[in-house]
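Working notes for the structure below.
Showing just some of the chains, left in place.
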Amino acid sequence: MARAPCENTNMLLRDLQLKFGGERLGEVTRPLEGVGTIERATESEITFLANPKYRTVLAGTHAGAVILSEKERDATTKPRIVVSNPYAYFARVAQLFSPPISFMAGVHASAVIGSRARVAASASIAEFVSIGDDVVIGENVRIGAGSVIGNNVSIANDTHLVARVTVYANCKIGARNLIHAGVVIGADGFGFAPDFNHGEGQWQKIPQTGRVLIGDDVEIGANTTIDRGAMDDTVIGNDVKLDNQIQVGHNCVIGDHTVISGCVGIAGSTKIGKRVMIGGKAGIIGHLTIGDDVIVSAMTLVTKSILKAGTYTSGTPLMPHREWLKNAAHLRRLDLMANKIRLSANKMEEGE
Amino acid sequence: MARAPCENTNMLLRDLQLKFGGERLGEVTRPLEGVGTIERATESEITFLANPKYRTVLAGTHAGAVILSEKERDATTKPRIVVSNPYAYFARVAQLFSPPISFMAGVHASAVIGSRARVAASASIAEFVSIGDDVVIGENVRIGAGSVIGNNVSIANDTHLVARVTVYANCKIGARNLIHAGVVIGADGFGFAPDFNHGEGQWQKIPQTGRVLIGDDVEIGANTTIDRGAMDDTVIGNDVKLDNQIQVGHNCVIGDHTVISGCVGIAGSTKIGKRVMIGGKAGIIGHLTIGDDVIVSAMTLVTKSILKAGTYTSGTPLMPHREWLKNAAHLRRLDLMANKIRLSANKMEEGE
């Protein structure tokens, strides 16, 4: 929904070079009309080589041109652009060929707008959108169909809520965000005090009165949820990229440029640094600190703070189930096994 | 929402046999009005025995009749039908007693329909549905309340989007699908190129211009998300069954008849074969190939391609936490332990 192929963009390699720089070797015989993967690009498309593993595939590509690194400059004889970061260069070229779809400014007749809400004239509010009191909607903001924006929310310029997004009261969303369908921002954090006496009683809710504050250039994937703070706020930095179905607990802080893959769960009050990368389905328990530039592997459970940059992992390797059964049984007696080894070693020493 | 008990269906065992075949032993004294579990079925309901574990429970059933296999033909003296696949037979009988709910064709007055959209006269478009430009909606399609259908989407005959489903632009959905509430089809895949230099810079978005193509007879559970392809398409085969809260990354391909349980995450570009079964909360990393008839256990992380049919598992067995603490500590020194064993063995050999 965010981008569409632009039918009238025709580019020579020289045009790309003028826009984005790089060293050009050769020129295409017909103008480029888009981008493609090495395997499927056509003669009118440009592709890229970032991973040397794909060098052999490059030989068979039908792409009209290639973006590659200095090291791979002679990996093809096709017209090409040589740059230090082929993948980022390719991203810019792809963006050029897929400019943002134009949209109509204005508020759909069916939308419900609260009292004292200020919606920029350049903004677009789609059908069945509910906007609360005192909301501020910036320039060129798009709020997609079926979204619900609570009281006193602010959404800065050029942000796009695609469809069916919910933002609870008082949350603040920065500029140039892309927030996908089904996202829920600012639901109550999970906070209850046990109030039981001899088995009687019930959980007492801690009112969740903090907010969610989201920086600029953030992307949030479909059905991801970010809870509001209990008393203080939940904070998402600038240029943070969250994939689908991530859960961010109350009072978490996520640093700039951090990237989190799908289905990750982060429990409350955990602080995550800058440029952290978290693999899919990982979990991080609450009240931890994860330092800058840490990498967490897929499906890893982080149970203690990680202050030193590097890659961290938990879990066991994949096995055929029969082998797993044989091996996993010993995990239940690993301590016994360790004791036996110690005893053997001791005996042997005695025997010497 | 999809089915309702049909109050006027009264069936003898003979009627079922006529419709669905099987060998009939005896006849019910009062007509059957529905299906039930072995434990709770009443005299006017029919039940089934598929798992021999439940044979002892069968003795106490109040069901009026039983569907069972050749092997279990004498496990009860009740009126019964003997078939090769009692569970599938039972499913057909249950479907007979719970026919699809009838619905009114037509477009609700509140629905917003885009330009050049073609909606079959037999289709039903509920309240607060938003349908984009150039959309094609087939015969008997139902689009439930609050759904958002992007531009140029097509939805084939007899498909049912229950409520609050989002389908992004250009995606194609086959016939006879059942898509549950909160599903998001075609949100952007997670693709960003790092564009940092000495700590400065930001992530460059790779425009996600592919589509999601979904086959026929697919069921998709509540709040599941299927991302659109980056350049090529994400493809879901025929008769694929996806449970709730599954995440399918961009450019994945899922083969016919594959069944995936709840909360599974599949990273981008992974190809999954036919008749694959994936247990709940499993994860599959990106760019892998999973062959036909592979079974992945619950909460298993698949980190490499699996070409051979069979069951695959990772993870550790459940333990009381105290035992786990004692055993798990050794996982951090398993390599040391292995060395010690090797040393002992060597010493012993020397000593011999």
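Observations on the model:
Labels A and B are assigned to the chains in the order they are written; within every chain, residues are numbered from 1.
Just so we're on the same page, contacts are C-beta pairs under 8 Å (C-beta built on N, C-alpha and C of every residue); 3 or more make two chains touch, one makes a residue touch a chain.
Note that this is a predicted model, so its numbers are computed, not measured.
Of 3 total copies in the complete assembly of this structure file, 2 are presented in place.
Rule of thumb we're sticking to: only the chains that are shown with their structure count from here on.
One finds 25 Å separating the Cα centroids of chain A and chain B. Those residues of chain B whose C-beta lies close enough to touch chain A in the complex are 110, 112, 128, 130, 146, 148, 150, 164, 166, 168-169, 182, 184, 186-188, 190, 192-196, 202-209, 223, 225, 227, 231-232, 245, 247, 249, 263, 265, 267, 281, 283, 285, 295, 297, 300-304, 306, 310-317, 319, 323, 326-331, 337, 340-341, 344, 347-348, 351. Those residues of chain A that touch chain B in the shared complex are 1-5, 35-37, 40, 85, 87-88, 90-92, 94-95, 97-98, 108, 110, 126-128, 144-146, 162-164, 178, 180-182, 217, 219, 221-223, 238-239, 241, 243-245, 257, 259, 261-263, 275, 279-281, 298-299, 315-322, 324-325, 328-329, 331-335, 337-338, 341, 344-345, 348, 351.
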